[in-house]
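Note that one protein chain is taken out, while the other chains of the complex remain in position.
Chain IDs A and B follow the sequence of writing; residue 1 opens each chain.
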Amino acid sequence: MAIDMNIERQVLRRTETSAEEIVVNFGPQHPSTHGVINFVTQTTGEIIRRSVPDVGYLHRGLEKIGELVPYPGYMPFTDRIDYLAAMFANEGYALAVERLLSVEAPPRARYIRAIAGELCRISNHFISIGTMATDIGAATPLTHALRERESVNDLLEELCGARLTFNCHRIGGVAYDLPAGWGDKVLRFLDHLDSYVQEFDRLISFNKIYVKRLANVGVITRAQAIDYGLVGPNLRGSGVKWDVRRDLPYGAYPDFEFDIPVGTGRFGTVGDCWDRYYVRVQEMLESSKIIRQALAKLPEGEIMAKVPRKLKPEAGEAVGRVESARGEMLYYVVSDGSEKAHRLRVRTGSFMAMAIIEELSHGIMVADLIAIIASLDVVAPEIDR
Amino acid sequence: MRITLGLDSTSLTRRYPKLAILATLFMAFALPAGLYLAALAIFPLNTPERIDATVDALAAWCGRLVGADWQVHLAGSPYRYLVYTLFLLLVAFIAVNYAAVFGGASTWVERRVAGRMQSRIGPNRTGAAGFLAWVADAVKMVLKEDTIPASADQLLFRAAPYFSMVGLLLPFVVLPFGESTVVTDMNVGVFYAAATSAFVVVGILVSGWASNSKWALFGGIRGAAQVLSYEIPAGIAMMVPVLMAGTLSMQGIVRAQGGWPWEWFVFRNPAAFVAFFIAVTSSLAEGNRTPFDLPEAESELVAGYHAEYSGFRLAIFLMVEWANMWIMAGLAVTLFLGGWQVPQFVAEDYARLFGTGLPPSLGWFLLQVASMLIFIIKTWALVFVFIWLRWTLPRVRVDQLMSVCWKYLVPGAFLCFIVTLLWQMLVPPVGMDYTGYALTLFALLVLGKFLVDTRRNIAKVKGHRVDLSNW
Partner (left out) sequence: MVTEEIATRLKAQFGEDVGALSESKGDRFVVVKSEKIVEVCRFLKTTAGLELDYCQDITAVDWPLRKTIEVVYHLYSLALRHGIVLKVETDRERPAVATVEGVWRAATWLEREIYDLFGVNFIGHADLRRILLPDDWVGHPLRKDYQEAGGYHGIENTRPDPLVQLTKVTEEKRKAVAAAATASAKAPAPDIASAPSSASAPSPSPEER
């Protein structure tokens, strides 16, 4: 195969080489790049001069598939856009198409979406903080986080039959109602979670070496975060108190009271890696609060609105926004009156987080690059779709 | 549609569980016991007079068997140094075997302990409790394809693991496993151990360079910087027990301590207490163990300096890493934690029990076994602490590593050295006894608080506990 693999020329756009600089590829196969992403890095010894992300290794054409598959049939594909936070991907798509159809999911369905979504957020954040700790060198927090996540997987499997790619929501509601006794199991898990997070914090979050690795590393200022379009914990880690659940409320979220954790610069500067990490830890506790309130106030009723089998919305366009675990996921669906979408666009949080890596990479060390990538919690399927 | 192959797909150990248990018991106990007995039988003969006497007696006995009268007077023979050298090679061979077996068995301990700490099980299929996993791994490594990158430096690539292995095995020669169980008690033992254990860095650097891969180069250079930097605080901290004992010889340092904890060097001098931690930290850094495992940072460099190695050469690097733990722990135990000293027995007891002539009395052998067991238990306890640290702490960054070394450990070690100098000059022996009691009490209190806190923290977490009854 005669593929031109001259990464230096293509990605770094440089042709002159200095004697001391070497170009290293972090990836696409690498344990720490959170998926198949390549970072073409120009380094002098340990100091990086420039690190340019090279994405596209997991591009599956999911937006094109949206134009080839009827509206209800696209739901399993949304799972694959972000398989670690699949509930939100499902929900965003459902919200966008529901807006096109001018239907609204019944109240019970909205509550179930909130419960399932927050459980998925807890599950995702366990992976996120666990893999971040592993990238920094501590292998044990990952196994503990995965152990806790198994409980969430079991609960969601009981709900919708799948552990990873849930395909749980439908356009107009949810597909599965809560099984009998499921609420109690969830509450038991949440009781354990609330006290477990303290143990996890004692193990790793406040560990001196961990803090020293992350504090003052990869500082993203407030203005930078907004300018680069960062969302989710990345944005909140820089001190911007913005959460789609509270500021552009959708679903059942107006009925819940919860706090929005932001980065406070506790061990370093506001917007450093530790802030972004700790925002995720705290978000798990907020999700626990939301689930408790939702289970307490769960209304009776149907779980699915009346939508026809073949969906043919009128020509128009609609946007569906969810606060996914990785930030705001925006679905932009354009309909031309037929049963397949004319354009299906997914704007994900990880895609926006990639652009800032090159900006942050000047003059840092190799280990800091790993810490920054981990703290931005990027996943390859979200970037490449 | 059933497709049947010739073999059943269940493993051997599932089909013959008794065989698995027997094999495990053999590897776990018969092998080390064999080494022990060999060591017990051979090591006590490590002075020239005893070798002479043994060789003469052996020759006479063989002669009687054959019916001839063989008189060998080794002391006057021109071949005596050849015999001594052969004897030394034999004891060194036993020590090297121990290094290899430890290198393998410690992987089993590490994997099980790591598994327990991570709420999982670790190897439990090959052999009873998974004990034969390391044997299986060793066999697998030997059978793997030996890949050498075409653009690598052919000679250096092949030679690099052996440099590391040399750096690993040489210190085993001075490590005192028991009262008479040392290959050779050099009078510059500490100096020799520190010097030769640094040889591992040659292997790291050469393998990183010769692999002709940027990743390996990163790992090799980081490793070289790290090991060379941490030699300094390690060396200075190791001078503290030398000052306290007045000799560089390892056995001499151990004999200057006692069996009880308040007679160990670590508790007899507050500077020695601090120096112990400096020495242990520096040893961890020299051995590339987390939190200092940058040269092979798995999540950054994916195996660093041994990224391009496979098969038996890789097995050598890995064996070096694990067996190095024994050297680190063994040095710390010898210098600070009382070595093989059995409580209540002093040097005269050993000489008295030896009796006159060969073979020594049974009491002497029992005492030897006791001293070896004490050394091994102490060293394994320290190895367990190293494993514990590895699976708890994250990794420090390269510049933080350097700053810890040069800005904190080196001045700290110097300070300990000077305080020890003054302490040795100014404080009478009874003062050191009192310090011993006080610091031992302090250590016991800290240990107690640690255990109480742990119980409390575990009790704080409500909810279900994970079930590990599948051991």
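Throughout what follows, a contact is a pair of C-beta atoms (placed from the backbone, for glycine too) under 8 Å apart; a residue touches a chain by one contact, two chains touch by 3 or more.
What you see is a predicted model; the values in this text were computed from it and never measured.
Interface note: of A:Arg49, A:Arg163 or A:Arg345, the residue touching the hidden chain in the full complex is A:Arg345.
Which of A:Tyr74, A:Trp242 or A:Phe258 touches the hidden chain is settled by the complete complex: it is A:Trp242. The residue touching the chain not shown here, chosen from A:Pro31, A:Gly45 or A:Gly229, is A:Gly229.
Although one chain is not drawn, its touching partners on chain A can still be listed: residues 1-4, 10, 13, 55-56, 59, 61, 63-64, 99-100, 224, 226-229, 240, 242, 247-248, 314, 316-319, 328, 330, 332, 334, 342-343, 345, 347, 351-352, 354-355, 359, 384-385.
Here is the rule we go by: only the chains that are shown with their structure count from here on.
Centroid to centroid, with C-alpha atoms defining each point, chain A and chain B lie 46 Å apart. Those residues of chain B whose C-beta lies close enough to touch chain A in the complex are 114, 117-120, 214-215, 217-218, 221-222, 290-291, 293-294, 297-300, 302, 391-400, 457, 460-464, 466. Across the complex, chain A meets chain B through its residues 22, 24, 30-32, 45-46, 133-140, 143-144, 147, 151, 188-189, 191-193, 195-196, 198-199, 202-204, 207, 209-210, 212-213, 365-368, 370.
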